[in-house]
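Partial complex: the chains shown occupy the same locations as in the complete assembly.
Chain naming follows the written order as A and B, and within any one chain the residues start at number 1.
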Amino acid sequence: MSALRRKLYRIIFEADTPAGKGFDVALLVLIILSVTIVSLESVVALRREYLELFLRLEWSFTIIFTIEYFLRIYSTPRPIKYIFSFFGLVDLLAILPTYLSLFILGSQYLLVVRVLRLLRIARIFKLTRFINEGQVLTRALRASATKIAVFLGTVLLLVVIIGSLMYLIEGQESGYTSIPKSIYWTIVTLTTVGYGDIAPQTALGQFIASIVMIMGYGIIAVPTGIVTVEMSRSERLGVSHSRVCPNCHTEGHLAEANFCYNCGYSFEPLA
Amino acid sequence: MSALRRKLYRIIFEADTPAGKGFDVALLVLIILSVTIVSLESVVALRREYLELFLRLEWSFTIIFTIEYFLRIYSTPRPIKYIFSFFGLVDLLAILPTYLSLFILGSQYLLVVRVLRLLRIARIFKLTRFINEGQVLTRALRASATKIAVFLGTVLLLVVIIGSLMYLIEGQESGYTSIPKSIYWTIVTLTTVGYGDIAPQTALGQFIASIVMIMGYGIIAVPTGIVTVEMSRSERLGVSHSRVCPNCHTEGHLAEANFCYNCGYSFEPLA
């Protein structure tokens, strides 16, 4: 690997040097600008007025991202692996629609996929203390995944049963035109969103709707409780992070521990 | 009891053998498919187009479920008890409507009761580590049942009083046509669902509505607090239950612990 390629790699793929950090911040700004332009282009009034400006900016961003894409392929030691990685595909999809719009009319709308590049922001965050907080959050959510799955399963079952019931009770006139639509309404109500595009009209329907609302209002306590408890534990583990057994290097020892729970090594008492 | 019946019983009613587990998963898939078909059939556009396909699928599912039903009766050591059990009645109700639709027009709508069979999913979950999580959740909810009852009672009282008040203040023009409807509106508002089909028009009504909203916004903290505290305790009990040091009787050992953190005693590995 040449010195240039190694240097490029450190700047483009990593973010632990000032140049690498600067590159990432510049990329972040470009992505946000580019997504903003795509968003604004979708506003009819603006598109009519500034179409040419939008087109020019779109092509500028696309050319910059294309150069970046090929620099990435050039500098990475394993180009094939990069091209077929998640970010490699996103990087490709972020530039393709502009080129396609030369041949197929209206395909520039696919540029919205560029927003996925915003996920790269995560890498910049990795440099700062955000990583620890992110880990605590992720660990808490992963630990509570099973409980949340049980909870979600129960909710889905409820939603299907209540949705079917409301279809039979309310019928076509009130907007409950089919069971899937009734289920959609039940989700809208249970999650306390409440659009109001469909609302029960009969007394019985409103009674059942009331029960669904109170259930939805109470049920939210369950995921909150799950995540809070896990976060509290994850936090405690995160705090005792500094408590690493000097003999076997396991982590997560309780503050009051006198012995390593893994190898039985006797700890020095904490000052 | 013959060997065949015993073998069938283990496959159909239990789920601790590969065959039994496979049977349950197949049943799960069939129930979900069948419920999906009933749901789609309720969509007018689809019913007009694919009525024959729907009828054929409906009859196929019904015949499969009928065979399953009689196999259950045949294999269980206590058929009468099964027939009149909750799941026995659900299994019967899940096949009856299709047969009834031969005689009574429109009775196929009752097939939606088949969704109740989804409750069988719970049994498959019982096999996996979901059982522990489910138990922690259930224990937490049961322990907080009394507190939640006190909370719900207070909320209902509030809802009746505020609903009556809004009926007197807003009157017929704003959609508060009766006290039950006013109570319905109060529940819609207090649970922060907010359909908007009924909304206060007078200044006084909007003022009271604001208070109801802020109350509802704050009140949700109460069930959340209750469940979180109970879940935290249930969690602690769940964790510490299995791990007590046989030497010094301290609790709260991690599942992966090999040694007591207090006295350094070496644990037997968990089975």
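Simple rule for what comes next: a residue touches a chain if its C-beta (ideal position, glycine included) is under 8 Å from a C-beta of that chain, and two chains touch if they have at least 3 such contacts.
Values in this document were obtained by computation on a predicted structure and should not be read as measured data.
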| item | value |
| --- | --- |
| 2 chains shown - copies of the sequence in the complete complex | 4 |
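FYI, only the chains that are shown with their structure count from here on.
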| item | value |
| --- | --- |
| Gap in Å, rounded to a whole number, between the CA centres of chain B and chain A | 28 |
| Touching residues (chain side chain B, partner chain A) in the complex | 35, 38-40, 42-44, 109, 112, 115-116, 118-119, 121, 125, 129-130, 133-134, 136-137, 140-141, 148, 152, 155, 180-181, 183-184, 187-188, 190-197, 216, 220, 223-224, 226-228, 230-232, 235, 252-254, 256-264, 266 |
| Sites on chain A touched by chain B in the complex | 146-147, 149-151, 153, 157, 160-161, 164-165, 167-168, 177-180, 183, 189, 192-196, 199, 203, 206-207, 209-210, 213-214, 216-218, 220-222, 224-226, 228-229, 232-233, 252-254, 256-264, 266 |
